[in-house]
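Omission of a single protein chain aside, the complex is shown with its protein chains in their original locations.
Presenting chain A:
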Amino acid sequence: MDTEIAALKAENESLKQQLREQGQLPMSLEEFKRYGRQMIVQETGGVEGQIKLKNSRVLVIGAGGLGCPCLPYLAGAGVGQIGIVDNDVVETSNLHRQVLHNSSKVGVLKCESAKDVLVKLNPHIKVDTFPVRLDYSNACRIFQGYDVVLDCTDTPLTRYLVSDVAVNLGLTVVSASGLGFEGQLSILNFKNVGPCYRCFFPVPPPPNSVSSCQEGGVIGPCIGLVGVMMAVETLKIILDSYTLDNFKPFLMQYSGFPAQSLRTFKMRGRQATCLACGENPSITRDSIERGHIDYELFCGKRDYNVCLPHERMTVDEFQKSFLKTAELNHILLDVRPRHHYDISHLPNTFNLTVKELRDMDGDMSQLKREIPTVGAQSEVLVLCRHGNDSQLATRILKDQFHLKNVRDVKGGLFKYIDEINPAIPKY
């Protein structure tokens, strides 16, 4: 009995000793084990670097093609607090590139779907979710409390907003984008000294030159690589690998085709004339939060609504009046890009894009070369994917070719598939 008590006492003492020793450690033994492989890379600064990561707070805006590959590396590396802003839900068409989500998450909020994976990956970190669309009224409130912001968004409008708010709150931004097989990456407002998005792009691009992933397409691993590179840059910022002395503004350009290449361009510094971070800034936290900076007006919008009501028809009318009739005395013109058309299309259609029509400059002989039966009185029905380009094409056919009976199909092929014929492949 006595020996048993003595043994228990000894064990108790040894456990107490272990606890005392652990209490003096900056993190748990499990965390030492977990981060060991990166801590022994000298560039991370070992335990000291790991503590920097543990104490860091990173906000990721967008849990899509860039956010998904980036987030697990931040979580895995032990970034102590990760915020995710995204109000979209997972769609099947996201899954080829947004690899944090999976088929069972279709319809679930992307920020919650991502959080699910991250907290399982690393239980030592905290993940906050913001299922809202970032705008001028909520951005400052959301950004507060974070050290680094990752811009994984997909429109010029949010890119200007993220940069402006970060400048005003003194946060460094890791900004990236991708489309097709290309990607770009930069660090903005580094330690509140480096150039911001407006320094690089004081004037926004014309709206019709901006293409989205939905429109232009995107290769999963190409944008994924850029997302992973964002994680690398974020770790370097947190680990103080970049300093005010050694940081030089840059923009990286990745291309997946034809041969993979990664270029680093040397970029301009902060611009004295910049409206956000220059010498006399007019974009302040107050002016942003009051809605005085009109981002929508600044970035503009494409105007697709160029057809009058009588120049348009519903998919229902399209089906009843034209597709069901036996004889073809009308012309069906599909104006989607050729490689879209090749994926799926309706029978008995011609395929000419808006650009091809525009390039004909209203020359009927060129149009007849493509559509031999076309004439001024022909009944022409135009459709595209969603009913935007078809309106532009209708305008060109009526105004430049002077065709009298042209109408576009509202909502395009995809609405037709949704409402009338779900057997046609939608992509």
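The rule is simple: a residue touches a chain if its C-beta (ideal position, glycine included) is under 8 Å from a C-beta of that chain, and two chains touch if they have at least 3 such contacts; residues count from 1.
By definition in this document, contacts and distances are computed from a predicted model.
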UniProt protein name of the chain not shown, from "Trafficking protein particle complex subunit", "DDB1- and CUL4-associated factor 13", "Ubiquitin-related modifier 1" or "Ribosomal RNA-processing protein 42": "Ubiquitin-related modifier 1"
Residue among A:Ser28, A:Ser93, A:Thr264 or A:Ser282 touching the omitted chain: A:Thr264
From A:Leu179, A:Cys196 or A:Leu381, residue that would touch the chain that is not displayed: A:Leu179
Hidden-chain contact residue, picked from the options A:Gly49, A:Gly64 or A:Gly387: A:Gly64
Interface residues of chain A (partner: the chain not displayed): 62, 64-67, 151-156, 159, 176-180, 182-184, 200-206, 209-213, 216, 218, 223, 251, 253, 255, 263-268, 355, 358-359
